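Shown here: the complex without one of its protein chains, the others still in place.
Moving on, here comes subunit A:
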Amino acid sequence: MTPTAAPDAPLLLGVRHHGPGSARAVRAALDRARPAAVLVEGPPEADALVHLAADEDMRPPVALLAHAVDDPGRAVFWPFAAFSPEWTALRWALAHDVPFRFIDLPAAHTLASPAPEPDADAAAAPAVRLDPLAALAAAGGYDDPETWWEDAVEHRRGGPPDGDVLAPFRAVADAMRELRDAFGGEGEDARDAVREAHMRLRIRDARRAYGDGIAVVCGAWHVPALTAVRTVTADRQLLKGLPKVKAELSWVPWTHRRLSRHSGYGAGIASPGWYGHLFEAADRPVERWLTKVARLLRDEGHPVSSAHVIEAVRLAETLAALRGRPLAGLAETTDAARAVLCDGSDVPLALVHDRLVVGDELGEVPEGAPASPLRRDLDRLQRSLRLKPEAGRRDREFDLRKDTDAARSRLLHRLRILGVGWGEPVVPRGGLGTFRETWRLCWEPELSVRLAEAAVWGTTVEGAATARAEAGAVAGAALSDVTALAEQCLLAGLSAALPTVLRVLADRAALDTDVAHLCQALPALVRSVRYGDVRGTDATALAGVAGGLAERIVVGLPAACTGLAPDAAATMRGHLDGVHGSVGLLAEVMEATDTAGSGAALRRRWSGVLRTLASRDGLPGAIRGRAVRLLLDDGELDDERVARFMGLALSPGTPPAEGAAWIDGFLGGGAGGTVLVHDARLLGLVDAWLTSVPAGAFTDVLPLLRRTFAAFEAGVRRTLGEQVRCGSGAPAPEGDAAGFGAVLDEERADAVLPTLRLLLGPVATATPATAASATTNRGTQP
């Protein structure tokens, strides 16, 4: 039964998936046994792709990816790292020119079953099936199955030179047999039985073809089942009538980071970098590892000497002895690195974890490998959307109200997120509506390469773009990057990525201490909220984040406006405008969706901030003036108060340059002049101030004033000029605006009525009332 007990039986090598010790043991066992063929747990459809592994451009980590032809979103994968026993066996077979076969259930069946999880062995899915290693570890007095396996198998090095390289496999097989017997059918699920039946059949075929001297590498759990005596008919019976889909397989590059993930496309290996190190290190793994850690820390600017490394090694080894482990493992080296190399701090240690324990390793797949599912998905989309890749440059215009055009736009946006710049959005000529988009399309040959690189993110354009956007958000440095990404996600219709992006966005906003950054981010975000639902995405979460951002601006803005240089003040004034508009829009959206009146509350707090800005001394004139203007436009300040603010800002004590900046802040931007046209008192104040500016200072303030007034419309400028000429420079008497009478001129007002009646013709009955209200309106607004 066991490898040596029955020499003519196949050599069964039970391993832990992705265990470096297992990989080393497999290599030693194969070198020793020199089997006639090597069989490995994996999808048999991939047999045709095996030769690619010999290609020198093929570099692990890579994965075999199987996807349903009709639905590339349904995919299963078999990841291989350099330290995976399966990969070692594969490379051994190729190097020794020995036939190689995968023997697991075909991917066609795996994909068709409702919950595809091909890698459900020791390393993953302990909940699905009794975790055999946990049971063994508990028997050995270990809390953590990973640690037990590492001590018992992975860390066991060397052994007797030509001693029994098969002994560990025998021991593991015995242990597994005990386990399976002890737990009976409890730990097994139906899918395992089917898989094992298939493996037995494949092994039988292989024995017929290559004789008995073959080796089988599979998860340790399966070993007892593969030696069990079952009839061919019984096994065939099990395999009968399995659901099936058309599947295609390909090699795709993989990363260590993905191996380390516990869900999705991960393999649940917490420390692929450490495993890779254990597999590669010729000897003294702890010393070599801590040297690597020291080099990394040194590169990052932490002073770490060789003496540190020596002490860290001593600490790690003594810790292992204290904990009763045969060799210092990852936990011991990490503790030692923290205490000796990182001064007890977890911050540099996080770097070590990210760069070494997990690692940045990125696999490569040779050119000749079959097209990735991502490429196929794109082909399919290109066909269905009738959007052919063409080498020449071509402009296309999409009407987003049409379904096909909207889908095309989404596809191009998604590809842009994936770094496949097939189309560039072009600023449309002339005033097109927001429902139109113009794209410049150009398919360059290197985009195929980009697409192959992007295959690592997923199997469909949508899935890959989602994964990429999420990763981009997590890695994004500046707040505005993440905001832009959120906007892109909306454009590309990636609602699945939005929660992650928004969470990162909220975190960045919370930690960003620069209010200017927040101010920059808010308008884009509010735009997204406003137009998000146009494209059918749920904007509530987005509104929540935007609300939080606005709240932080409200809190931080007054402090951020102090002590600004003129340039910075001008920038901040721009931010003030942007935020003001955004807050208005956001409050509208909140009022539309929210019941608790949070929109009104936000508006109230914002106008509170504006009042603070307007009345706080020491802030730059441009900002104070702007705040007053914004309050005036919103009707939050009456003319009386505005006049008082202006009077204070332009009083003789204020330096002329400051006064000019205030006027610029107050009047700048659209429709500034009309404020003056309609309020003679303000005009009078400006006029009086201007005449009181000393001759020496006048030339200093002139450029700024000229810039301010030059922006007014010609008509407004002329009216102002006339008013200044006919009215006196001094403030006009109370209620008597220049150019207007003190009271309503009934006669002249009545003269308008016939014309109005003409305009409003059909509603003849309402005319008197309309006329009356028109009159009163006219009356209240001088």
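Quick note on the criterion: contacts are C-beta pairs under 8 Å (C-beta built on N, C-alpha and C of every residue); 3 or more make two chains touch, one makes a residue touch a chain; residues count from 1.
In this section, contacts and distances are computed from a predicted model.
Chosen from "ATPase", "4Fe-4S dicluster domain-containing protein", "Lactate utilization protein B/C" or "Circularly permuted type 2 ATP-grasp protein", the protein name that UniProt gives for the omitted chain reads "ATPase".
Contact with the chain that does not appear here is found for just one residue of A:Arg230, A:Arg323, A:Arg527 or A:Arg757, A:Arg323.
Touching the chain that is not shown, out of A:Ser345, A:Ser651 or A:Ser692: A:Ser345 (per the contact rule at the top). For the chain missing from the display, the contacting residue among A:Glu287, A:Glu311 or A:Asp354 is A:Glu311, taking the whole complex into account.
Listed for subunit A, the residues touching the missing chain in the whole complex are 303, 305, 307-308, 311, 314-315, 318-319, 322-323, 331, 335-336, 338-340, 342-346, 503, 506-507, 510-511, 513, 548, 551-552, 554-556, 559.
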